[in-house]
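The complex appears here without one of its protein chains, the remainder shown in place.
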């Protein structure tokens, strides 16, 4: 029976983090009588020994709040001198018998190495608004992001329609197009472009012209920031270079939307506007889906700790919580499949 | 290949109905070249021959709208003179080679009889905000309802806390507690009461007093309208009788919340207020989850028609669309299991 | 120059209270170098000496939050033994040179007596979701409440329309109908009933029938909880007695909506449902209007303190902040005028 465990959040802001924290604390205290220590600012805090106890009061009222009460950072202990060693020392010093690490695929990678190479008893909880972690059907944060983007597209619809315009809406998604696909489907986009499949400007313009021929004088195109476009001369372009994404994997500036908008206007002659949703997509109060998924993940992580399922990540498949070996997660991405992309096709044009 | 099909919506209002309609029309027209005829006001419209063609324009712009452009009714053709026969005549007369029926478990029951006893080529699409249809993990409408209830609980939280009060929030759910469970989990309720498991007033009051002892001067109790309470004298009470639910299965008046609030105030002496969320829960613009699930169901229903999967209902299991035999659906209810209910326990008190 | 002042919030929860607190503190600290002491739980806290210093950090991040970080109560010091005297002692002991009291008309009454009879240098800030304080065009909280009620009516609209129903929506408002009037106007109600003018059931039913004759099979009636109805036998009824309102002036239970719904159904034969919005209306994050009005009131109150405008309340007239003598406010109510009520008439029926 684990009587004392640590909990940290790492990586980018993601609605539902506080739900996880609250659930870990409530489950551990109430059902296992185990003490939870909050580690501040991710792996950095574990290297530096920044900790504070988490009791009922500390997690009271945090469920509807965005952000994470434990703060976050993107520190990788393996690039710091004696990073892993300092972590182990602090874990021992604080008397932690296990650590729960909430984060994206980088965090899962660090957790895996600490478990395998250093024997740290660690449980992972996947977290990304991009929904691209392998091994789990969904991650919390994604549903909130999709709803925010959908509401933006709803608003843009009335303006596009009143003004007879093409509007390009650029959403997050460097390597995978889940946000673009879901937000585009929910917002009724006339075309959706994801990083997984390059699209030619020609194809997009044909589709917009086809709509005009049917009497629809406006069109909405949703494009992921990492999407690739094929220009008229056959060149494939991507707006951002690797080093233009920040440490949380999101673009430092908009890009492909601007390019696409310019090409559409040049080719079709229709007035085109570009909206880059940006950081609005990743913060704020979580949706019900994300609060519940975060809560389920938190409960499961607390259970895994007591069951000794270390070296594993909590995940959801269908309706069931499962344990996924961290070895199968690190360094991989879940991309948009044909089946999913084809869901959107009947609504193009 | 089916070249002409009918589509009807039946039963109570449910966010996502227009997403289904739009998807059936777009998929059938675009990918199968099949014509879709909208049948107005559910089975009644099919008995009376109320129909109108549905083309691209008819379904343009309806995705974000609540309600159903086809209207609805709760007519059961089998209690009407020659109901089934009139339906068959109208189907033949209009040249419909198949019918898609969107509705709750009653509608699935009617669809099943028309298929089995009269040979009508029918495909069912499950629809209920209560999420209690067997054979499918989720129905559209549920997520929107849960989000509305959660936002209400969020708002009530600040008032309960400022005023040091117990607030009982009564949500929909005659036979099953899915809305109460999910909204309660997402809203951070201190106690959740579902129809599947009677709870004693004593237990609720103990829990509220325990919170006060911990310094929490407010509590929020979420209760489904169909929940049963065990009073001090051991009697089990339910607020509403069978005939107090309307034809859509929701209470004509609030009830159990009022009873519970009175008992809590009498027993604990704490000021207690009751809020009955009522019809606010079932209308309005759908959430992203419900727009996408409705869209997936609509596409699948159009596919089932072309594949000849009649007598079946579209359903989602995990991440996959499946066909469920209508025989397995009619007359059954998916109730809250222990596993689900136990998710909420660590947060009680 | 006042160097140290106290600040308290009193009465019911009201979106925008934290905006006032933040503005008083920022303005006083930044522009006057004056220290602000937060008094907990309204007048009770001033009687009992419950205080805590408020600096920049204390008010950081509170703007979007509902409730009040100072908590509240409904204590009237004049019904407590030596209440006023204890207040004066605590003010002296804490070195407060002025007190800002944020509250409803009762609070303004207490503030006025403390100022006039005991010489306490006090500035009032009006606060009520009901918008019925005389001397000011608007109070903060009202706009948020109206938006919440409007969104509920929007949602109810799709259900009422899909189900061909009459829906009665009961909103807050014991003595005045501002919430009913504004929410009804914004939500597109087909009839609005306010406490200021009794309406006969006959009139309401005629109007609903008239709509049906025009082909509108649904109607939405918005009624304030304190509204009076004239029955067929000429009797005028009100649902709640004086003692059925709680100490914050809002009904302990719904009432007039239920009566009205029953009468409409009996008289017209149309299916009628009743929704009592209840406590959902008064909490949660404030609208932009209320955050800005709260901020303006807070800045003005801090200015009044420095200008020595004691015995006055901040108020807004048109676009201008003005000082209103507390003597003109206490014990009065701003009721719905004919001019305002007539705005709604063209939309009835």
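Read from first to last, the chains carry the letters A, B and C; within each, the first residue is number 1.
Definition applied: a contact is a pair of C-beta atoms (placed from the backbone, for glycine too) under 8 Å apart; a residue touches a chain by one contact, two chains touch by 3 or more.
This one's a predicted model, so the numbers in the text were calculated from it and none came from an experiment.
Counted over the whole complex, the shown chains touched by the missing one are A, C.
Checked against the hidden chain, the listed residues C:31, C:89 or C:325 yield one contact partner: C:31. When the whole complex is considered, the residue among C:70, C:101 or C:146 that touches the unshown chain is C:146. Screening A:154, A:175, A:206 or A:267 for touch with the missing chain picks out A:154. With the whole complex as reference, residues 12-13, 65-68, 71-72, 148, 151-152, 154-163, 167, 246, 248, 252-254, 258, 271, 273-280, 282-284 of chain A touch the missing chain.
In the full complex, the hidden chain is touched by chain C at residues 23, 26-27, 30-31, 56-57, 60-61, 63-64, 137, 143, 146-147, 150, 154, 157, 161, 182-183, 185-188, 214-216, 285, 287-289, 291-292, 295-296, 299, 317-319, 343, 345-347.
In the analysis below, only the chains that are shown with their structure count from here on.
Distances between chain centres, each the mean of the C-alpha atoms, put C farthest from chain A.
Copies chain B and chain C of the same chain sequence form an interface built mainly from equivalent positions, shared numbers / all numbers used being over half. Matching the C-alpha atoms of chain A with those of chain B calls for a turn of 180 degrees, to the nearest 5. Taking the mean of the C-alpha atoms as each chain's centre, chain B and chain C sit 35 Å apart. Residue positions of chain C in touch with at least two other chains are not found.
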